[in-house]
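Missing here: one protein chain of the complex. Every other protein chain is in place.
Order of writing sets the labels: A, B and C. Residues in every chain begin at 1.
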Amino acid sequence: MRYSFKNDYSEGAHPRIIEALLKYNMSQEAGYGEDQFSKQAKNLIRNKINNPEASIFFLSGGTQTNLICISALLRPHEAVISAKTGHIVTNETGAIEAVGHKILEKETKDGKLKVEHIEAILNNHQLRPHVVKPRLVYISNATELGSLYNREELKRLYEYCNQKNLILFMDGARLGQALLSSDLSWEDCAQFTHTFYIGGTKNGALLGEALVFNSTRYSEDFDYILKQKGALLAKGRILGLQFLELFQDDLYIELARKAKEYAELIQEALIKKGIDFLSPTESNQIFPILNHHQIKKLEEKFEFYVWKNIDENRSAIRLITSWATQETEVKKLISLIEEF
Amino acid sequence: MRYSFKNDYSEGAHPRIIEALLKYNMSQEAGYGEDQFSKQAKNLIRNKINNPEASIFFLSGGTQTNLICISALLRPHEAVISAKTGHIVTNETGAIEAVGHKILEKETKDGKLKVEHIEAILNNHQLRPHVVKPRLVYISNATELGSLYNREELKRLYEYCNQKNLILFMDGARLGQALLSSDLSWEDCAQFTHTFYIGGTKNGALLGEALVFNSTRYSEDFDYILKQKGALLAKGRILGLQFLELFQDDLYIELARKAKEYAELIQEALIKKGIDFLSPTESNQIFPILNHHQIKKLEEKFEFYVWKNIDENRSAIRLITSWATQETEVKKLISLIEEF
Amino acid sequence: MRYSFKNDYSEGAHPRIIEALLKYNMSQEAGYGEDQFSKQAKNLIRNKINNPEASIFFLSGGTQTNLICISALLRPHEAVISAKTGHIVTNETGAIEAVGHKILEKETKDGKLKVEHIEAILNNHQLRPHVVKPRLVYISNATELGSLYNREELKRLYEYCNQKNLILFMDGARLGQALLSSDLSWEDCAQFTHTFYIGGTKNGALLGEALVFNSTRYSEDFDYILKQKGALLAKGRILGLQFLELFQDDLYIELARKAKEYAELIQEALIKKGIDFLSPTESNQIFPILNHHQIKKLEEKFEFYVWKNIDENRSAIRLITSWATQETEVKKLISLIEEF
Partner (left out) sequence: MRYSFKNDYSEGAHPRIIEALLKYNMSQEAGYGEDQFSKQAKNLIRNKINNPEASIFFLSGGTQTNLICISALLRPHEAVISAKTGHIVTNETGAIEAVGHKILEKETKDGKLKVEHIEAILNNHQLRPHVVKPRLVYISNATELGSLYNREELKRLYEYCNQKNLILFMDGARLGQALLSSDLSWEDCAQFTHTFYIGGTKNGALLGEALVFNSTRYSEDFDYILKQKGALLAKGRILGLQFLELFQDDLYIELARKAKEYAELIQEALIKKGIDFLSPTESNQIFPILNHHQIKKLEEKFEFYVWKNIDENRSAIRLITSWATQETEVKKLISLIEEF
């Protein structure tokens, strides 16, 4: 079997997480998220983001978190604004529409929404009541193209949203990468969004995302909706325990760092060979543009996605690293690149 | 902390499951349920129920399984028939209505639906198009009251459903208990329901339910809906691996047996003391009727639910055992009972 | 063809309404409810109920009004409380569930909800978040059984709802009957409900119900939802014009009176013959209990519903009168009754 650089969820969990599951396996805990691990993990996160008012809930995956959060926040006629490349637009089987809400999509250069994009959509939705009412702005950070929002960009979006009575929701499936490689801090996430989530699945957990409402204004009765949509695990302890482990020291960021370091090694090797990139590498996702001969060579040893045709001879591929990436495999990959 | 007999999901997973997670932790697997563990586990289940045509999907919990399955099977005007005590009626925060379907509830003696109950509902829903169209019959086995359907009862329901063009769906959150303590076999589940699920969460797994469609007629495009409702885990391996462990020998039934044995020990002790029961004990749920002094005595050492007031002096309590129940604690409980 | 006492929507509209449609047919008006007739009609209603703050919308029918109003007022996990005989429970094809909300049904003696009924439901829905959150109380006045809420009863319900943070919604498909035959006034409807509707279809209009929100707190953005659910007519004028006609003098109540007078004539004749009734006659619906011979006799000349079997020999039938009922036919019916 070839080694895979296809994604950052090919392996199980970081060994410390499995150990924690093992260690506390037989302790009796209250069900449905009322366990001690979940409570402690929530406190750790509240401290980390420096927001004692934050309401925090643990869910099982990204699509689930997006659809339930949006469903809880919007009334029937309210709509979501998203980049055309947003995960909710491209990869969630119409989950948002299935709970009743239209997504107003905007073409962007790099997967990042800007104030101008939102403004254009607001301007196009004035013909009340014949159009939906834009109400929630969905961004991903890191985005699906690997780009990042810096502090100033997030702040500007947040201020604009406040001014226009919009809710800013940040999908943090790969938030570790964003925090690691930009000037954005944990505190900024609490200060410059209304709600966001911290992705566990793609950064060392077996499963699990931590959804944070920065004000109780937005989380009212969320527990009911979590249960109603089938997301409240009887053994909520397995989510709590994982986030407890990820946040009791800086494990969450360390795992993101490991992924990033491997990505940088690979990128350097590519740059040395004069390879172009589809988009700048800001996180653990690399999009080099290779010719078909080069792609074939790599495919003999490795698995990855061919992402986009560039021209007759070349395509961009996507390589993703993670906390679980094996150093020896990275070296093998670099050797192949050096032979180009 | 007092020892809890509150439910069968207070602990983590059976040690063999944690070991399996540990053992295969770093193997790379395809995401979203396409992993090798899931494929193997599905084959084991197909063999066990002797239905090579079965379509099988792994989900994370009972409410999720119920709502997605029902949502996938029904058109907008179609309704569900359930006992008034059915889990979808009492404990799922309107999850079925939230995906658009009315539940037609029927009072029953013991939580079990009979042909007469269904017939009565069909007769009351003739005034097309002003009433919903009953289309799916939901039963739980074991029921929420601990009662069981035997082979003949299930067969009769199934035949009636076929005759009336109804879909029979069996919630098997505690299916292990049903199979262990009645004449119902794995094969019968495949033969006498259209779809059913095998509960993992309450019988040794960290999380996970295996939803079985006995004919592909009912599972068409189910993968889309699983994803749309947020139930398709990126690391589907953790569900597959658990069911692989539970089904590669008879671990699933063994764990149910362990729970049942403890329940029987407790029950014997109660019977010896002449204690009455709210309903006969057929599974790992016991409903003894105690006076308030007795309840207070037990509460000093143990946690459990006071289930129902009987009269001024007495209430029924619910005691649940599981694969994880500690023998020493069962003995302590029995000692207390003997002191009554 | 036999003359029908089946319901109060067998004919077209009161002649004054058709004349109004004819008279203003070619005047140009703004679309989607922004026409002059709708504006004037809303003002008349605001005056009649003495609530200048009321937000009023015209819809096409009862089921539509119920489902859109409830959909606009509730969040996903919130539920409706209704009598088991409520129209939304029995005759609307699961319309409320189809927009996502569970109805908590309560058995009543006469179709009328009382504080005790609501209290019992609240007490049974404490196990947050595993149960829905009761939030809206649905009553019909007149009820589906022809009974009426008097002023004191409505006031008590309203005060209880306020105390428990519940919304009181009154379905007034036959509100004319309620106002005519009880001590309830137009002003009371504004004072002792949060929202209610005035039924046109069953009281002289071609189609149309006027939905009144007694506070803008509840009507926020309702225009969007009205449009989204397909209820905003391009030619909203035809609804406005009808309510303008019904409310510019007391036509609405006069039409109810005409219906009631015929009902009373028939009732008297029945009483004279010693006929029993299924329920007391408070509105334009009469439920006499006849033997099968008597029913057969009436059926030779008239259409009506056989409503409920009473015993081997007798059934209750339902006779409904309306503004359109023909006096000569009432006399023929009475003659037949006198021959009993």
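In the analysis below, a contact is a pair of C-beta atoms (placed from the backbone, for glycine too) under 8 Å apart; a residue touches a chain by one contact, two chains touch by 3 or more.
These numbers come from a predicted model, not from an experiment.
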Contact with the hidden chain (one of B:S38, B:S71, B:S219 or B:S315): B:S71
Per the touch definition above, residue among C:S38, C:S55 or C:T93 touching the missing chain: C:T93
Residue touching the undisplayed chain, where the options are C:F58, C:W186 or C:Y224: C:Y224
Chain A residues touching the omitted chain (full complex): 76-77, 79, 90-94, 97-103, 127, 129-132
Residues from chain B at the interface with the omitted partner, ascending: 32, 71-72, 75-77, 128-130, 132-133, 221, 223-228, 232
Where the missing chain touches chain C, by residue: 1, 3-4, 7, 9-13, 15, 18, 21-22, 24-31, 60-68, 92-95, 98, 201-202, 206-207, 224-225, 227-235, 237-238, 324
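Please note the rule applied: only the chains that are shown with their structure count from here on.
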Numbering shared by both copies at the chain B-chain A contact, with half separating same from different: same
Chain closest to the assembly centre - both centres taken as Cα means: B
Distance between chain centroids, defined by C-alpha means - chain A, chain C (Å): 51
Averaged-CA centre spacing for the pair chain B and chain A, given as whole angstrom: 34
Contacts with 2+ other chains: residues of chain C: 76-77, 129-130, 132
